[in-house]
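Here we show just some of the chains, and they stay where they sit in the whole.
Order of writing sets the chain letters: A and B. Residues in each chain are counted from 1.
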Amino acid sequence: MVDNKLEQLGAKLPEIPTALGLYLPAQRSGQFLFVSGQLPIEDGQVAYPGKLGRELSIEQGQQAARLAALRCLAVVRSCINDWDEVNKIVRLTGYIQSDDDFHDQPLVINAASELLEYLFGAGGKHARIAVGVNALPMNACCEIEMIVELK
Amino acid sequence: MVDNKLEQLGAKLPEIPTALGLYLPAQRSGQFLFVSGQLPIEDGQVAYPGKLGRELSIEQGQQAARLAALRCLAVVRSCINDWDEVNKIVRLTGYIQSDDDFHDQPLVINAASELLEYLFGAGGKHARIAVGVNALPMNACCEIEMIVELK
């Protein structure tokens, strides 16, 4: 079901991200899966580097947010045997690399939230935190982490 | 009890926030309620827009932190039938929109922490994270999220 929907979107889960440092792509504790912060990486490169409100348009930020969310999902998928093990998305945090005068972080992260709801239906609805920051790893324009409830 | 104390403060829980994007005001998982990041909004407007260390005094930031915390509590209240269902506040994160040279984020967020302890007593004590960021949604000077333990 989730796989079909991904196909309909023309979206493909990326290779399981190799963590940039000395940590796990995700850690399970009880019913929770804590997914490490993911950047919008495509073919080994950061897609849409730069700052919202400076080099990047909201549309570009949304593309990046979608890519980062897909990476989170690729990590989730690597920790389970079947999408049915996902009970719901609990919370998503989106950090947006922003110019000092950019204040539309929620619009950017909506792209990730829409994707989750499209893929998981009611179980894709989540709590959310959206903030701007001045600098992200690899000059990425966004970083997304999520907490997922597994069965 | 909590309602009485709010009245004594002359504070009123705002209308349940309409989420800015495509997400839930809060998500429950197990005993945890994850409240989405809340801005200091009053009568549909961001109160005290701007940066700490530039346009805003610490006192104004504290007023804003109190408003954002009240919005978190309004969300909590909308998820339960009675304040007695709140076991304790687990953790609060405060993001303060700061000038590069402003480093008193804890003083600002103390206003939220004091409110929680006043309202919930020992159950209002919480772990906390206080950081500055360069840009928040709607030019708000603070954003607060919390995790609450329910019975």
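What we mean here is this: contacts are C-beta pairs under 8 Å (C-beta built on N, C-alpha and C of every residue); 3 or more make two chains touch, one makes a residue touch a chain.
Everything numeric here is computed off the predicted structure, so don't read it as measured data.
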Problem set entry | Homo-oligomer size of the whole complex, from 2 visible chains | 3
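We take it that only the chains that are shown with their structure count from here on.
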Problem set entry | For subunit A placed onto subunit B, the superposition rotation in degrees, Cα atoms, nearest 5 | 120
Exercise. Which integer distance in Å separates the CA centroid of subunit A from that of subunit B?
Worked result: 25
Problem set entry | Touching residues on subunit B, where the partner in the complex is subunit A | 19-27, 29-30, 34-37, 93, 95, 133-139, 143, 145
Exercise. Inside the complex, what are the residues of subunit A that reach subunit B?
Worked result: 30-32, 53, 88-92, 96, 98-107, 109-110, 113-114, 117, 125-134, 147, 149
